[in-house]
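Here the complex is missing one protein chain, while the rest keep their positions.
Entry: chain A
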């Protein structure tokens, strides 16, 4: 469900638009809509989520209707329609990961961060959620953190603690 929130006006930097242009050049003339998914990833990496105003801007850039962007952003699981923590810990919760303890890891993260799935910690740093199969079942349990989607494998409660503490101490990891 698309819940519109107040957001700051969005301006894409010229460097970002250059990246958009390169992506559009990968498709035949007139098929620029193919660039929508990759562009939304870039926007989310920049803003932390795909805000309604940002989506409108993307529609304008691609010369498509805003609804064509909304329906895509709401269909795919990777696009955040709400602001999230700076680091979103996405833990695989599908079968093979659960055979080797993914549920315990999620419980542990909930306890450690003190927020429920989908919520943001008070300092704005962390969110977490369970996601479906990340195709890393042999290294389970696993989690990923965007926007680079770095993978953390063979998780234990201790390794999750270390990871979260390291992220807290290294706040500008994204830059």
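Operating definition for what follows: a contact is a pair of C-beta atoms (placed from the backbone, for glycine too) under 8 Å apart; a residue touches a chain by one contact, two chains touch by 3 or more; residues count from 1.
Methods note: contacts and distances are computed from a predicted model.
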item: Chain not displayed: protein name in its UniProt record ("Sulfite reductase (NADPH) hemoprotein beta-component", "Cytochrome c1", "NADH-quinone oxidoreductase subunit F" or "ABC transporter permease"); value: "NADH-quinone oxidoreductase subunit F"
item: Per the touch definition above, residue among A:66, A:83 or A:96 touching the missing chain; value: A:96
item: Contact with the hidden chain (one of A:37, A:53, A:125 or A:167); value: A:37
item: Chain A, residues in touch with the chain not shown (by the definition above); value: 26, 28, 31, 33-38, 40-41, 62, 64, 68, 71-72, 75-79, 93-96, 98-100, 131-140, 144, 146-151
